[in-house]
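Below is a structure I'd like to ask you about.
For this depiction, one protein chain was excluded, whereas all remaining protein chains were kept in their positions.
So, chain A:
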Amino acid sequence: MSKTLIRGAKVLGGEPQDVLIDGGTIAEVGTALSVEGAEVVEAGGKVLLPGLVDLHTHLREPGREDSETVLTGTRAAASGGYTAVFAMANTFPVADTAGVVEQVWRLGKEHGYCDVRPIGAVTVGLEGKKLAELGAMHESAAGVTVFSDDGKCVDDAVIMRRALEYVKAFDGVVAQHAQEPRLTEGAQMNEGVVSAELGLGGWPAVAEESIIARDVLLAEHVGSRVHICHLSTAGSVEIVRWAKSRGIQVTAEVTPHHLLLTDELVRTYDPVYKVNPPLRTERDVMALREALADGTIDIVATDHAPHPHEDKDCEWAAAAMGMVGLETALSVVQETMVDTGLLDWAGVADRMSVKPALIGRALGHGRPVSAGEPANLTLVDTAYRGQVDPAGFASRSRNTPYQGRELPGRVTHTWLRGKATLVDGKLT
């Protein structure tokens, strides 16, 4: 069995320690470890985290291999420090059957860069009318535990109620894309001062908040857990905070871009800033950071949404919604949460690895960095600062809103069950 010794790594940002990986497992954590024949990685004060887990990734395969594939998407994930990603169901065909989720799961396994946990559609064809075979997807080799019509909201209250109830039988969770469809017809950006000036159709905060309010009440009524995708407004934070105080089993995610960017950027009419839910205001950004810090928002999820160049190199209204995020997520979290003093590295490990693994029931991920645990690890050079250069992305797509922006932090190494997928910033 191959052995790797990571020397002098700040585990979760603490004092430098040595970590010995033996095969797929962490064999020992201590000081001044010395092992014959082990490959040595000099960490030199870099921060060691459990491998990151993304509960919200669009891998696009099958159907839109021009924007991403399971291979390119998982390479991007490894590059960003992830060891597990949950692949959203809005592919072509939709991941609403055991066959499709097994295909995606198998591709992830074959490529070996990162565990791929497919998310199953809640309803057939994401149409919101008829429950997909949730049980069959759970029982498939893919072992689906998270269900979502992401991209579309399960807006029918009865369908949502039934889905919440049904997945209890196998400890599943419904991840809701909260967007009241009638209130967002023709929506192009956050509704407010900027949309009024730019003459772009408004996506009001209430369209998100009203669905979250309904769904936490439904979850309470039927005793289910519900997960809120890409929460984006200060009002949504208040509702989730209230729901948690009532003991409702609700979890919520925030994307890196909603922690950093605001709708002021839309003034450029550059569709690289077009995303759903839309970029909100400075007030929302601050509320989201605070909520992530105090645990009201449980996790950071990327909503990595690759699109081909032509779908962004056009006028705003014609452009696709979404941003790639796997390769910049940790840097954005460092910029917005760590360097601002809101969260320490143990907190980052919790929000980007431990909690997402727990919500998605990703066994073997989000574990402590200690002896006997699976060696899913990420080494981060937190002292680094540099400009984002999309040309260096492993993702097939380049639709990042951070091009040319200086951000801190760089993932240098990623290990998936002891196997290095990223070494010195280079994919293996």
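In the analysis below, a residue touches a chain if its C-beta (ideal position, glycine included) is under 8 Å from a C-beta of that chain, and two chains touch if they have at least 3 such contacts; residues count from 1.
Everything that follows uses one rule, which is that contacts and distances are computed from a predicted model.
Novice: Quick one: find the hidden chain's UniProt protein name among "Aspartate carbamoyltransferase", "NitT/TauT family transport system permease protein", "Malonate decarboxylase acyl carrier protein" or "Quinol oxidase subunit 1".
Specialist: "Aspartate carbamoyltransferase"
Novice: In the whole complex, not just what's shown, which of A:E61, A:D150, A:E191 or A:D381 touches the removed chain?
Specialist: Hidden-chain contact among the options goes to A:E191.
Novice: One chain is left out of this view; which of A:G37, A:G199 or A:G247 touches it in the full complex?
Specialist: Counting the whole complex, the residue in contact with the absent chain is A:G199.
Novice: Among A:E139, A:E282, A:D313 or A:D389, which one is in touch with the chain left out?
Specialist: A:D313
Novice: Residue by residue, what part of chain A touches the chain that was omitted?
Specialist: 188, 191-200, 202, 204, 268-270, 310, 313-318
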